[in-house]
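A single protein chain has been removed from this complex, and every other one stays in its place.
A and B label the chains in the order they appear, each numbered from 1.
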Amino acid sequence: MGATRIDTPGRLLWREHSKALASFGIVALLIAVGGAISSGFASSGHILMLVKTGAFLGFLSLAQLIVIVSGNGGIDLSVGAVASVGAVVGAAVLHGNDGNIAASVAVVAALGLAIGLANGLMVSFLGLPPLIVTLAMASVVNGSIYIYSKGLAVSATSSPFLKLVSNGTALGIPNAILVWVGVTALCGLVLKYTKTGIKLYGVGANETAATLKGVKVPLFRFWVYGVSGLVSAISGLLLLGYIGTAFLDIGSRYVLPSVAAVTIGGVSIQGGSGGYLQVVAGTLVLTVLGALLVSLQTGEAGRQIVLGLVLLLLLAIYGRQHSANRGRFLGGLFRTRRA
Amino acid sequence: MKGARVSRGKGRVPIRDSALFLPLLIFVLIVVVNALVQPGLFRPRIVRSNTASFAPLILVAAGQAIIVLSGSLDLSVGAGMSLINCVFSAMMHESATSSALALLVGLAAALGMGLVNGLAVAYLRLPSLIATFASSAIWFGIALLLRPQPGGFVTPWVSSFYYLSVGPVALPLLILAVGLLGWHLVKRRRLGRYIYAVGSNEEAAYDSGVDASRVKLWAYVLGWAFVFLAAFAVTAQMSSGDAYMGNPFTLNSVAAVVVGGISLAGGKGKVLGAMLGAATLSLVINVIYYANVPSVYQEFVKGSIIIVALTLTILYRRPSRRAVGG
Partner (left out) sequence: MAEYILELRGIEKRFGGVVALDRAELLCPAGRIVGLIGANGSGKSTISRIINSTHQLDAGEFLYQGKKARFHSPMEAARAGISMVYQNLSLVPDLSVWENIWLGNEPLARGGFLDDGAARDRALELTKQLCGWIDIDREVGTLLPAERQLVEIVKCLARNPKLLILDEPTAPLERSHVELLFSLLKTRKSQGDSTIFISHRMPEVTEICDYLVVFRNGRTAGTIDFEREGKDERKIIELMTGEAAEVRGARERSVSSARKVLEVQGLSVGPKLRDVSLTVHAGEIVGLAGLHGQGQEELMLSLAGFTRAERGRVLVDGRACRLRHPADAIRAGMALVPGDRHRQGLFLSHTIYMNAIYCRTGLADTPWIMNRNSLKEAVQKLCGDLRVKASSIFAPVGELSGGNQQKVVVANWLPLEPKVLLLDDPAKGVDVKAKAELYGLVEKLTEKGAGILLYASDNDELLRICDRILVIYEGSVVGELLNEGLNERDIVDASVRSARAADAPAHERVEG
């Protein structure tokens, strides 16, 4: 190859995964700090429990990742609501009965896909801004659940198998973590080795170039939102297994953290790049940080403040955008014109 | 001019093309529907009470509108309202000086929050969605520190002041008018024009000599002046402090902005539109209540209205012409 030197595998690996590695480093640091402060924090049992808790945020962050990578301001604020509806509807179909598992999964998947495609339709073909569309959709979906449950708490429960998947252990490792590992591997495969994955990166990185190379971009994005909905809904089903009952708000606390997890992992909010491993790292940072703050007994207040500050800090490092001014502070308090 | 292509169109636009047409139409529609289900809607007492309870959302929507017009977004306004509210309840005692001081500190807090958000977005160039989400966690945390449990004391004069009225005209209406007037004063100055310019096309504005970052910062600060007023109004109504009270206001303010015909991309729309949008959303809840629609439908209807309004706004305003370059 001309006059070139071949990159060593180590160098390649570093370039590809430096951001994820940095985030994992932060996780390790936080665990160490936690261990120093409160005994048992860094114990294997506790770490496993943390990772298990993080898995569910991880699944929803996957949905968020693909939408963000698809570019053009892509974001999905309905992931929480769709997870909730997945849990509620899933529970209803299950009726606590393992025999209905297949039907439950099918119905939930179809529902999630449909809602996601509705989002995709409005974003891609009507050209509406993703932020508002998915926000409004969240309202519509949450509202629908509320109507369906007539405002009462939904008392449906999950089935034993589901509980096993989300809450059981195999060889001492929580099944949820095994599922998460499997999902991570699958993502790595799909995003890097399949037509769809590679197409996705091109679409997010440079819409024009992707179009000129034959990709039907609006149609593709339409399906991306659909898949996001599907993943969110199935995540809701898994949440049902984890928590045991489905209630209205089960997913809403995951929405903005899913966006945060993606950003903390170093994925650009403008799309076109970023892998799931980074998101896993970001999810773990959030989860461990949250747990650390709990153990510090800072109280909810302290937790929120630190979370916010950390997020801002990471944004300032990773997530800055282009601006006309290039951010220069051009003298004078009231002057609105340039020198 | 033989044969040259010219575009047609008048400048002073007929009412149908004005940016306020659609929000006004929707608002009137809702008022009509409301009047049908609630015959007493136009009675002075009801008008006063509605104005008083709608005012907080209307004010915060106005603040959000200014920020959106400049091309940004602020998802921390709700948490900010909570914080200001908690500041009031933490600092107010029986004495007049304490309450005056509380108001001043609250104002300082509001402008400070606007400054922080503005610096982060305009100078650090952080994406406004996540940056303000992060800051909302910070404001909420501080509010919780000030007031871990809902409660606290708010000097009585605040409420009685708020509920002053002459006929159907209540003080809240005056606050709204003053706020709007303040914004119109700004519009008569360069800053006001530049907010629109920067929201419309930041590069072109910069090329024309506008300090885009400074303008965006000012948009945040001005917006938060309105958030302060909103916090005052809501405190007067609740007469207590609660760190959670601001939560619904954030997304509702964004919804109000959208229903009010303001483009989320910036540069287009009127603050009055957002205020109408907020009033519309509030009336929708009213309608649901008086039409004996089970309140469980509230959330669903709200979301649907936003989607419909958004679709209408986009379809109505084609063709889009963001880039004027080349």
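Worth pointing out:
The criterion applied here is as follows: a contact is a pair of C-beta atoms (placed from the backbone, for glycine too) under 8 Å apart; a residue touches a chain by one contact, two chains touch by 3 or more.
As the structure is a prediction and not an experimental result, all values here were calculated from the model.
Contact with the undisplayed chain is limited, among A:S38, A:N100, A:N167 or A:T196, to A:T196.
The hidden chain makes contact, of the residues B:S200, B:T235 or B:Q298, with B:S200. By the touch rule set out above, chain B reaches the unshown chain at residues 1-7, 9-13, 188-190, 193, 196-197, 199-201, 204-205, 207-210, 267-268, 321-326. Across the interface with the omitted chain, chain A contributes residues 1-7, 12, 15, 189, 192-196, 198-199, 201-202, 205-206, 208-216, 272-273, 337-339.
Methods note: only the chains that are shown with their structure count from here on.
Rounded to whole angstrom, the centroid-to-centroid distance between chain A and chain B, based on C-alpha atoms, equals 30 Å.
If you check the complex, the residues on chain B that touch chain A are 73, 120, 122-127, 129-131, 133-138, 140-145, 148, 190-191, 194, 202-203, 205-206, 209-215, 218, 251, 254-255, 258, 264-265, 294-304, 306-307, 310-311, 314-315, 320.
Contact residues on chain A toward chain B in their complex (touch as defined above): 75, 122, 126-129, 131-133, 135-144, 146-147, 149-151, 256, 259-260, 263, 269, 299-309, 311-312, 315-316, 319-325, 327-330, 335-338.
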